[in-house]
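Sharing a structure below in structure tokens format, with a few things to ask.
For this view, one protein chain was removed and the others were kept in their places.
Our next item is chain A:
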Amino acid sequence: MPEPDLAENPRMQDDPPPRKGGWARLSESRNGLGFLFMLPAVAFLLFFLTYPLGLGVWLGFTDTRIGRSGIFIGLENYIWLFDDPVFWLSVFNTMIYTLVASVAKFGLGLWLALILNRHLPFKNFFRAIILLPWVVPTVLSAMAFWWIFDSQFSIISWSLMQLGLIDRPINFLGEPWNARWSVIAANVWRGIPFVAISLLAGLQTIPQSLNEAAAIDGATPWQRFTKVTLPLLTPIIAVVMTFSVLFTFTDFQLIYVLTRGGPVNATHLMATLSFQRAIPGGQLGEGAAIAVAMIPFLLAAILFSFFGLQRRKWQQGRD
């Protein structure tokens, strides 16, 4: 706000304002007041986001262990990790996990959203049911999956055996690739609601008349989907899938409850390996270095969505 112009306001000139205290001046200035109102948020960000992040990055450059403060060792942790096959295995696992789970969540979530967007009986009931996997605490659902994937009592193995398709239980979590697919399945199950409900919200912003106009224009249902619905949904898809990829990439709980990274590190993600090395293993510095190594991947994902999927030309207003 500009300062009041004294020359143009004789009333203020006649009656010079008394000197105000700092507090009074601050509370009358737009910027000062704005700064004041932002302070709690700034403090929150500094203490709970910047400090832990900074500490984590710093720890990555030290040889800190639990119970012993470390010294600065430069890039030694990273050089060590570079030659560590388990670290590279966890990078590979994280990539597979994120890629497969995200693609599956997108496909199934979009499919579900499209179904829920139709006029179904008990529509609201189904929408509520869909949200359940998202609402249940991860640890609880992970334990349910642990039981579902049990090597002896798995309901899947039992059903397939009853059907005569297999003759002995599947060792879901005991074989590397079985375990990978199993944890991916559990992650997909848990992540679908977020994708489905968000995309459903997006679908509901598309006016029904566009579909009707396309039907009259001669579009088949598939063409209506690919030429009208999907292009109009892309902005929402971009946002939802960015979040979904970030959530999946940093997943920890599901893996830790189901497999703890086993068998033979086949399901260790970067997040679980970082925790494993830092807390049970006591190597805080090395654990922090693994966590810091996730940052470039996450940044790449964010930049990809920011530049690759930013607002389309047709979304912008009149220029």
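We take it that contacts are C-beta pairs under 8 Å (C-beta built on N, C-alpha and C of every residue); 3 or more make two chains touch, one makes a residue touch a chain; residues count from 1.
What we mean here is this: contacts and distances are computed from a predicted model.
Asks: Any idea which of "Na+/galactose cotransporter", "Cysteine desulfurase", "3-oxoacyl-ACP synthase" or "sn-glycerol-3-phosphate ABC transporter ATP-binding protein UgpC" UniProt assigns to the chain that's been left out?
Replies: Options "Na+/galactose cotransporter", "Cysteine desulfurase", "3-oxoacyl-ACP synthase" or "sn-glycerol-3-phosphate ABC transporter ATP-binding protein UgpC" considered; the missing chain's recorded name is "sn-glycerol-3-phosphate ABC transporter ATP-binding protein UgpC".
Asks: Return the single residue from A:Val103, A:Leu210 or A:Val264 that touches the missing chain.
Replies: For the chain that is not drawn, the touching residue is A:Leu210.
Asks: With the full complex in mind, choose from A:Gly67, A:Pro85 or A:Gly218 the residue touching the hidden chain.
Replies: A:Gly218
Asks: Pick out the residues on chain A that sit against the missing chain.
Replies: Touching the chain left out of view, chain A contributes residues 207, 209-210, 212-219, 223, 227-228, 231-232, 312-319.
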